[in-house]
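Notes to accompany the following structure.
As you look at this complex, bear in mind that one protein chain is not there, while each of the others sits in place.
Take a look at subunit A:
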Amino acid sequence: MISQIFILSSKGDHLIYKDFRGEESKDSISVFYEMVTALSGDQPPVVMVNYGFWGDLMSGLHFIHVRQGGLYWVASTKTNPSPFTIIEFLNRLAALTKDYCGSLSEKSVRMNFALIYELLDEMVDFGYIQTTSTDILKNFIQTEAVSSKPFSLFDLSNVGLFGAETQQSKVAPSVAASRPIMSSRGEQGGKNEIFVDVIERLSVVIGSKGVLMKADIQGEIRIKCFLPTCSEMRIGLNEELSIGKSQLKGYSSAVRVDECRFHQAVKLDEFDTFRILKVCPSQGEQTVMQYQLCDELPCAPPFQLFPSVEKDYVNRSVNLSMVLIFLKLRCDLPPKSTALNVSITVPVPKGSTSMSQELSSPDQTAELQPKNKALLWEIPRFPGGAQLSALFKVDVPGLSSASLLEVGPVSMSFELPKQTCTGLQIRFLRLSPTQTGLSQRWVRYVTHSDSYTIRI
């Protein structure tokens, strides 16, 4: 059971504090903040204090926290509960806050603190989770959300999915999905919209000779629903979708996933034959299906890198030396697609002082980050089939031949809008005919790089 829940800003300001059981004083907030910031870097989600002796799990106060939207979402407990439950609950709390407030940031939490208190009051009683379903909660939540107006592109929680799609037509505007779900009474006017997003996270390791060493895809179908009343929705996936390793059908280019799991509200009676998911979406965001594909990529990896690293002495006598890093990067996407926000991080030898670069277009940037011992090359747009190259000259005083070993592995991050690596598609999206009024349906695809590493 949960003793207290609080939300702290990254600077430690108290944004929300609710004590459910009166077991601990409010001082525990500062105790937590001190512990979590005492060491540099992020701390594991469970932090403990006051234990009598090592490992005496029963006598202490435990804090379980998650970090979302730059905030600490913390639950404290004196018992020894399931960490999965608490972590998922805190994530759910953050998701609900996002649903109700439109976006997730220190500002939106500050502005909507009354709403969040109201939510917490209904979600948890005496430290026990009561309900987190939007359908039930919406009957009880009375406070209206104050949406923080100026949408910032730097709002990281949104940039991945929506911020990118500014130049594509026929795509919902980037801000469309980041508004409060309960705004029907508000000035934005309740648009009957529903968004279905297919989001895949790609994690790839490419060996030094361009061999694919590891490729995992974690995907999910996420619905964000603004329809005030729920009706059944049918989501049709690729008919040739096969699940599991054994079901490969002949030589057809079947779309395959290793396994998938569904939200418990999803009805699967038509899934086995027609690959249709039936679901009554409740307001707000929910994940209806999660799937994964391991050790295999149905398409070529989106990027291939051809690096060459050389040592060059400018002046041997004063030991002025530099490392030449020549990178040729090819995007193996279909020609019509584009990768966005591509950034490439290359570790450089310790002691690198400065860098000069030759990039092929002015919109690219590159900089040396001495603190991280790395150079960062950023490409805002990278069309499919294109090949870009860059030359970096990194000055390293006192370079030894071993220093070249410090260059690499290269890691990349990017996003591929309108693209799924598994090939999973949504064929159709039908709301049952009883649905009155106009409703707009949006289907969006995006692939993120969870981790994309290329060894040199």
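Assume a contact is a pair of C-beta atoms (placed from the backbone, for glycine too) under 8 Å apart; a residue touches a chain by one contact, two chains touch by 3 or more; residues count from 1.
Definition applied: contacts and distances are computed from a predicted model.
Per its UniProt record, the hidden chain corresponds to "Adaptor related protein complex 4 subunit beta 1" from the list "Adaptor related protein complex 4 subunit beta 1", "Ribosome production factor 1", "SPAG6 protein" or "CHCH domain-containing protein".
In the complete assembly, the contact with the undisplayed chain comes from A:295, out of A:295, A:312 or A:358.
From the set A:85, A:229 or A:360, the residue in touch with the chain omitted from the display is A:85, counting the whole complex. Where subunit A meets the omitted chain, the residues involved are 1, 13-19, 21-22, 26, 39, 41-48, 52-58, 62, 64-67, 80-85, 87-91, 113-114, 117-118, 121, 125-126, 128-133, 139-140, 142-143, 201, 203, 205, 207, 213-214, 216, 218, 259, 261-264, 287, 290, 292, 294-295, 345, 347, 350, 372-374, 400, 402-403, 405-406, 408-409, 411, 413, 450-453, 455.
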